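Heads up, one of the protein chains got dropped from this complex, but the rest are sitting where they should.
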Amino acid sequence: MKLFEYQAKEVFARYGLTVPPSLTALTASEAEQAAKDLECPVVLKSQVLRGGRGKAGLIQLVSSPEEAGQKAQELFDSPHGVRRLLVEKAVDIDQEIYISVTIDAEKAEAMFMLSIEGGVEIETLAAESPEKIHFEYADITRGLLPFQARDLIYRAGVEGDLAKKLIPVVIKLFSIFKDYDAELVEINPLFLTKQGELIAGDGKIMIDDNSAHRQEEYSITREHFDSDMDFEAAQDGIPYLQFDGEISLMCAGAGLTTTVYDLINYEGGTVANYLEFGGPNYKRAKRAMELCLRNRTAKVLLVVTFGTIARADVMAEGIVSAMQELKPEIPIVTCIRGTNEEAAHKTLAAAGLDPLTDTEEAVRKAVSLCRGESR
Amino acid sequence: MKLFEYQAKEVFARYGLTVPPSLTALTASEAEQAAKDLECPVVLKSQVLRGGRGKAGLIQLVSSPEEAGQKAQELFDSPHGVRRLLVEKAVDIDQEIYISVTIDAEKAEAMFMLSIEGGVEIETLAAESPEKIHFEYADITRGLLPFQARDLIYRAGVEGDLAKKLIPVVIKLFSIFKDYDAELVEINPLFLTKQGELIAGDGKIMIDDNSAHRQEEYSITREHFDSDMDFEAAQDGIPYLQFDGEISLMCAGAGLTTTVYDLINYEGGTVANYLEFGGPNYKRAKRAMELCLRNRTAKVLLVVTFGTIARADVMAEGIVSAMQELKPEIPIVTCIRGTNEEAAHKTLAAAGLDPLTDTEEAVRKAVSLCRGESR
Amino acid sequence: MSIFINKDTKVLIQGITGKEGSYWTKHMKEMGTRITCGVTPGKKGQQVEGIPVYNSVREAAAEHEVEASMLFVPPRFTKDAVFEALDAGIKKIVTIADGIPLHETMEIRKAARQADALVIGGNTSGVISPGKAMMGFFPYWIERVYKEGRIGVMTRSGSLTNEVTAMVVRAGYGVSTLVGVGGDPVPGTRFAELLPAYQDDPETDAVVIIGELGGTMEEEVADAMNKGLFTKPLVAFLGGRTAPKGKRMGHAGAIATGGKGTVEGKVAALEAAGALVAQRPRLVGDLLKQALTEEGR
Partner (left out) sequence: MSIFINKDTKVLIQGITGKEGSYWTKHMKEMGTRITCGVTPGKKGQQVEGIPVYNSVREAAAEHEVEASMLFVPPRFTKDAVFEALDAGIKKIVTIADGIPLHETMEIRKAARQADALVIGGNTSGVISPGKAMMGFFPYWIERVYKEGRIGVMTRSGSLTNEVTAMVVRAGYGVSTLVGVGGDPVPGTRFAELLPAYQDDPETDAVVIIGELGGTMEEEVADAMNKGLFTKPLVAFLGGRTAPKGKRMGHAGAIATGGKGTVEGKVAALEAAGALVAQRPRLVGDLLKQALTEEGR
């Protein structure tokens, strides 16, 4: 689960990292008032989880409360689903630094990345100037020791007063990483002000979903999702991704689903949505189909599974009874295999469905149905 | 630093371990009121740090508030320096268990000891029935894992409901050990009540002095010491032990001091006090001598050092100027060796002292001076 | 032979009395797996499918020979169970748990490496050598997938494994040992770490890897091939070629970060190392035939 910038900065402040004075605003008039209280110039920062907010115009520097109110209204009215603004006092910047901690899976250690040229995305930096990124690794049990923080900083070429100020930032970043069961904690940019102070200009914290039970402070809200559908499915515990194509995908297993997505693209088809029907959800065919059928752009529903514990016969029965209840207007293509597949195929055939057993064949059929080629 | 029972039990309660309902009393009337509030029978427990409180009569079961007041007064009037009572509701006991965590220096791990026959001192148990003590070890970095707690308990022969209740006790004990930088956390006895509940009957927590900077909750008080002298020296940062013999010992280095103590005993002498004049205290001769001279039983002051950083010449000068200021009435025997000892010996000789260089000779001289044999 | 597990491997089951544990214990045993004992804290003295149950691994291992441990333990208790097995000196551990806290997967992998042990999983179906033994929950009864043979399979996925392995069998081959390393971001064991065992296994002629976007496991396989650590034919199928950037598709482990982990990068690395990469599952069989014919087998 990703935290919003304003949440990440609350965490930073709790750990003694400096963040700019700020207020949040849910309306244009709140933004105007915040700009008054903080004194301009302030920056209006749209609290959305997507990257590249600057380029998308979702961050605006304003020089008067009136301008703040006006720009805020424009942001709330934009098509980007902005529901909250962080109104932040502008900072007098001398230098921008990149610092983050994430996971190195091979080493099974926390991995720090530091670049004294921040402000760009780490992917861009890694592609264009990999030599400018400095790494350090910390064992999650032993923790990050101060000498490792120093080492990272000295290797990045930082010395003197800035080095002294950066050491606690690195150490605190690790504490946040550890305490919040994070996948990623990133400050980009970390501003060095003209007064020599280090201030977090932005903040990303991603909390591991598998640790949600011990990170109860944060819960999933509508703001975390691009669409109502994504949010509703997530509340139901059903992994769901919204696209805007023609084939509504109900698959079991992340790897198989991704592969079916590829195959649809290879065949020239497009995906309306991607719904995980495996794992604990294999008995919830009705709810799954209900969500899929809400896609008004969908021209066909494609079900592909090849499961073990998620029994084929149970899934087939679920599909058939959901069909009877929901009476879908679009055709359904099934390719259900795995445990008890013979029984599954009988059930599907009895309901008038063609129980396919080859994934590519099923994909091709779905794509041609979209084209109106057959039914 | 040892915590008092009432402090240890506060910590236990903070970690969710059950302790008997209790109140503390500084006067007999407070004890009487506490007994009323808690409802008798209650136990009056003298809050002193020495062991064997039961045998010494420092723990009293009383059945009425009046009796509580009366016995409390007796305890406060006893020669054991009782300044505080823990008035505790009596518990209906079915079984007593011993559990502790301390350090195994060789393994460099936390060491748990569990015996389902508690209530006696672990030294006694170790000597008489070592097979009844079960051990488990936990790496301080990795921590105690639940399986280790279970393992310990099952090996001790505990099963069923009691095992389930003991597991969290073991785990919490480790948390306390770790969080409080403890040398020892002990619950002895841990009562199993007739109702099947586990209740800490007593509690010992010893906090590592070297970690005092991160354990600021507790500080040294007069109650921690047998005598005013011990307390005063400790406040000054001077290691000091009070005895009641005739030779006041001012030595540098724990190992040498202990050895001089042995030699005095071998020679038939007795020690009035033991003061650490080495380490950071080697420049504080005046203060050290002042403390030593307060021993009215002392017949001679014996100074023995053989130091490196604690320079002999500095110590000798300190001794001489302290003598001039304090004008001790008892003789001083010196055996000061180490860095710059030639200069030291000159200083001592100039002040009329005999600068001895052999420890045994110095000890013998001090002992004979006590006997009035020479001066 | 076979890698990781064979008919003689003495297996302990942690969490044997649970619903999943007892159900799959029955199946593993039926398939031929040699299960010597089981553990569920507090259930000492019980039996599951005739297998004696103990309170702790230490206790079970004192009474029985144990070479490997299969965990049917919920994700939040998996770290504890893995460390219990490691502390008892067990060098082969399989955990199927889906949902182990990420930081604990780091601790698990690190501890396993320090103990010179292999932990397979979490978030996997386990390990199977068809016709010999199984540690996990595979539908071994589906013959068009779990047929005994001479092709090693390593996979990050579950259902996709059935899909791809069916293609291996359709091409006339069978499986020597299939290892699901699991879909977690930090699996206990990585593809490349298993290659030496496949290289040394006289019953494996070629290996199929089933990968996906994210991480660097496929790149590490290419590295191992470049270093000559694996010289048998290797065919790969990778899901997620068309996955849109910025959305998390597939497993939690399937994220491309820091310019690494794209399918294009993986394909290029594998092909440069001499592997054959199938664009579709169906082509895996053809590529295997091609590779094994070239090898002259």
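Chains here go by letter, A, B and C, matching the order in which they are written, and residues are numbered from 1 within each.
The rule is simple: a contact is a pair of C-beta atoms (placed from the backbone, for glycine too) under 8 Å apart; a residue touches a chain by one contact, two chains touch by 3 or more.
In this text the structure is predicted, and so the values were computed from the model without any measurement.
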Whole complex considered, the hidden chain contacts A, B
Of B:Ile59, B:Ile103 or B:Leu293, the residue in touch with the unshown chain | B:Ile103
Looking beyond the chains shown, say which of A:Arg150, A:Lys204, A:Arg337 or A:Arg364 touches the absent one.
-> A:Arg150
Looking at the whole complex, which of B:Leu26, B:Leu61, B:Ile140 or B:Ile220 touches the chain that is not displayed?
-> B:Ile140
Touching the hidden chain, out of B:Ala13, B:Val120 or B:Leu256, is B:Leu256
What chain B residues would touch the chain not displayed?
-> 50-51, 102-103, 105-106, 108-110, 113, 122-123, 126-127, 139-141, 178, 181, 183, 208-211, 213-214, 241, 243, 251-259, 261-263, 265-266, 274, 278-279, 305-309, 337-339, 341, 359-360
Please give every residue of chain A in contact with the chain that is not shown.
-> 142, 145-148, 150-151, 154, 159-160, 163-164
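The rule we apply is simple: only the chains that are shown with their structure count from here on.
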Measuring between mean CA coordinates, which chain is farthest from chain C?
-> B
Between chain B and chain A, distance of the C-alpha-averaged centres to the nearest whole Å = 56
Which residues belonging to chain A are in contact with no fewer than two other chains?
-> 141
